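The complex is shown incomplete by one protein chain, all other protein chains being positioned as in the whole.
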Amino acid sequence: MLAELSIIAVRGIGIGAVYAIIAMSFNVVFSSSGILNFAQGTMFILGGFAGYMVIGESVASWPLWLAALLLATVIVAVVVTVQGALTLMPLKDSVEQHSWLISTMAVSVILTATLMLVQGPYSWTVQSPIPSFTIFGMRTPAPYALAVVAMFFWYFVLRWFLNKTLTGLAISAISQDMDAARAAGLRVRRLQLLAFTISGVIVGSAGFIVAPVVTLSADAGMRYVLHGFIAAVVGGIGSNGGAVLGGILLGLLSMFVTFQLGGAYQDILSLVLLVAVLMIRPEGIFGRSSARRV
Amino acid sequence: MNKSGTSIVSDTTADAVALATGPVAGPRLNSDLVQLVIAITLVIIFGLVPNFVGNPYWTQTLQILILYASVSVLQNVLLVDAGQASFGQGAIFGLGAYAAAMAFGLYQMPWIFAVGMGLVGALIGGIIFALPALRVQNFHLGFVTLSAAIVFPQVVVILNDWTNGINGIIVSVPQLTNAGLFGASYLSIVITCFGIAVLCFHYALRRTRFGRRMRVAAASPEAAMALGISPGVMRSVAFIVTAIGIGFAGVMYLPIVGFVTPSAFSLDLSMLFFFAIVVGGRGQILGPILGIIILYFLPNVVFAQFLDYRLLAYGAVTLAVVLLFPDGIVGSFEKWRIKRRHATPDGGLRLDRMIADDLVPAAVGKPVTQAGDVVVKVRGGSKTFGSVVALDGVDLDIRRGEIHGLIGANGSGKTSLLNVLSGFSRLSGGTVSIKDAEITRLSASQIARLGIGRTFQTPRVFSFFSIWDNLRVGLDANPNVDAQLKKRAGALKGRLDTQSAEWLPHGQRRLVEVMRVVLQNADVLLLDEPAAGLSPEERVRFSELLKYLRDTLGTTIILVEHDLDLVLGIADRITVLDTGRVVATGAPAEIASNPAAKHMFVKARNA
Partner (left out) sequence: MLSINNLVSGYGTVPVLHGISFDVAPGEVLLIGGENGAGKSTLLRTVGGFISADSGSVSVAGREVTKTSPEDRVKAGLRLVLDGHRIFPEMSVFDNLRLGASKALGKDGFEQAVQDIFAVFPILDEKRRNYGRDLSGGQQQMLALGQAFVAQPKVLLCDEPSLGLAQALLPSILQFLRKWANSGTAVVIVEQHLDIAREFADRMLIMERGQMLPESA
């Protein structure tokens, strides 16, 4: 019993960290442009694929692993940036302000299909160069710990970037008051694009790091985008602190469900959680920014 | 029509000729009918011709095409006519199919009973989707429906014991698939008829009161509430009605393929239904069929050797369309056609005349009940937003048949008060009653049904409607339309049904809203800065019109307005607000000399 609880806790927090990272990458784009990138989950998967396509499925040496991490991050960042440029393009003077809903979804489908063509419908099992470790007497694959490290890393890096650097402050400024930001001469479009790039860096590196413990298949992207979204909604969209809490909560819940009922129930319970939060508290459990109530 | 109607409003000089510009033999505003005919022709060809040729492969493929297209048509209704973006209609389709397959294939129920089960299954799905739609919209709803689409096949697998899990269910309905009438199977006939029925449903829906009100609710929930429509009800009905149709399509999918597995209803299917509309043209009758042909038929049949690229093609085509032709294929063509053939309406269109000549006489004759009694009463009204006090102990009496001006500086609470009166926001303290009915806690749509009409700072005029349909939604909200009003309104229809509202100049848009409220039979009008954006001449005409409505219909008019000259010129009484309090109430002359309000009348130019 205790053993089971500690597995749920350790792996739940680990997988929750992944959801939290995806949720934070959502937030970066959302707060600068009001866009929720439906392709973010596929980008996450792309990060894993891109890296391991280079180093192969077997255990890689440390330097090679780091090089692959860098490469995966750059590839995803570039792809997301291109996607961002395409997504922002019709928003310039279009009346149809919700075209992003469709265009980001279309990009997600395109990427999934491309991965499917390249890799087939099978999921990959890849090895981490870092050995498993033991916590509470449980052998735990290292990527779970790495995910938690990455989550805190990005949380604090984003905090620093958005609050301390001039560029980060400018992105924060857009989310606080778009008109005032433009009046102050901030290059809104360029900053929004940069936010896409940053979200790509976050999600691409995370995808590579945790690849050994997640289902790495072409069509898994949708699951991750949903779980990232649920984490963001639970935490309150736009709040990175909320994303961390929401992600962990969701991770623990889905691990608990997996152990109690079986893995097949994970997505269903997540959907129930999403609907419950939206019906009861659309602004999120920890959040202030509100969903559009009607 | 004719210029016989004597103009009561303002001058009768040269511009009365404008009325003679009558029915423009202009182009049709939309090509719905043409599109419907093309679409039905396609369905008939796809549904029946392969039967006679006797090619089972083509028969099957084209039957599926019709079913998918029908689902897309219904998704089109949901997305455009009801304004609900759902990425999960594939799950509804699957629910219909699985409920029927289980009943027929696993529990050996009669086919007809299985069909019923399928419809019930889809109906339950529709209700489940409608619930979150009451609460959230846009991308939130998109994600909920998206996850439902992902979860559906998983649920089927989990419920292994009842659904046969990943092994699927065999469904063979020979009495349907065997040749029936004139060489066509009953299945083909049913599917063809279903396709036609769905198309006709979409076409007809737009021409009903209900369909128009649904579109208004989708485009502007505020305008809908002001017309007594509850947007939540509209959304729920849209989800439920389309779910039943989609469920039927799901049921009919069974005899075509003869076998179902959970993987047939994956996310890809939901994406196909949604993307088909985007590619074909959102809101266009023909759009979904064209979209399904491009996204399903071409990749599967013409480029069958590239089947692996099908998903890629979905995404790429959709992305290209969103970026290059945001209106979709049919939509872009429509836009081009209308632009090319439709000149902007002539400046001579005098809607104010039409109100005076056509509408008002029809409405006159109903008893103007004792002018002078208090019709709107606010007592101790206060409203706070967080720490900001918008209204602070407001007492207000509006008498029947008066034009009552509400004036005050920016942020004095005028618009807050108007929103409280029309139910768009609720008082934090105090009471409001209208016509002796307490309305403090009523919703905006309930208040509208009491005969309270309002206009908005930005006129809610819908470019997808003709000018006539823009007015007609007012008539739709009128509970007792008598024959005379109908006849008079019919006269307007002839003149305005072929005119698009898209290029109406602002001044005319304002009048469209006022005409709409008159047609709504509202006897209390709340006007929110109606003169903003009107030219000086238009302001004069507009004031004349308001006076005319008061004098002939006995309409009570509450006017929030910055143009003090206008208010002083037409108001019977004026209330001055300052930081949420009433500082003065009285006749214009009293107000102008009241020390508390005086500073407002010190003209900038005299400063």
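Letters A and B mark the chains in the order given here, with residues in each chain numbered from 1 onward.
Just so we're on the same page, contacts are C-beta pairs under 8 Å (C-beta built on N, C-alpha and C of every residue); 3 or more make two chains touch, one makes a residue touch a chain.
Keep in mind the model is a prediction, meaning the values are calculated, not measured.
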| item | value |
| --- | --- |
| Selected from B:Arg337, B:Arg449 or B:His562 as touching the chain missing from the view | B:His562 |
| Hidden-chain contact residue, picked from the options A:Pro63, A:Gly137 or A:Gly185 | A:Gly185 |
| From B:His506, B:Lys547 or B:Arg573, residue that would touch the chain that is not displayed | B:His506 |
| Among A:Leu69, A:Leu169, A:Leu252 or A:Met279, residue touching the chain not depicted | A:Leu169 |
| Options B:Gly165, B:Gly411 or B:Gly569, residue touching the unrepresented chain | B:Gly411 |
| For subunit B, residues in touch with the removed chain | 409-411, 458, 504-506, 509, 529, 531-533, 535-536, 562-564, 603-605, 607 |
| In subunit A, positions touching the absent partner | 163, 166, 169-170, 172-173, 176-177, 179-188 |
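The rule is simple: only the chains that are shown with their structure count from here on.
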| item | value |
| --- | --- |
| Separation of subunit A from subunit B, taking each centre as the mean of its C-alpha atoms, in whole Å | 36 |
| Contacting residues of subunit A [partner subunit B, same complex] | 36, 38, 86, 89-90, 94, 96, 98-99, 101-103, 105-114, 116-117, 219, 222-223, 226, 229-230, 233, 264-265, 267-268, 270-271, 274-275, 278-279, 282, 291-294 |
| Residues on subunit B engaged by subunit A in the complex (per definition of touch) | 85, 87, 131-132, 134-140, 142-144, 146-148, 150-151, 154-155, 157-158, 221, 231-232, 267, 271, 274-275, 278, 308-312, 314-316, 318-319, 322-323, 326 |
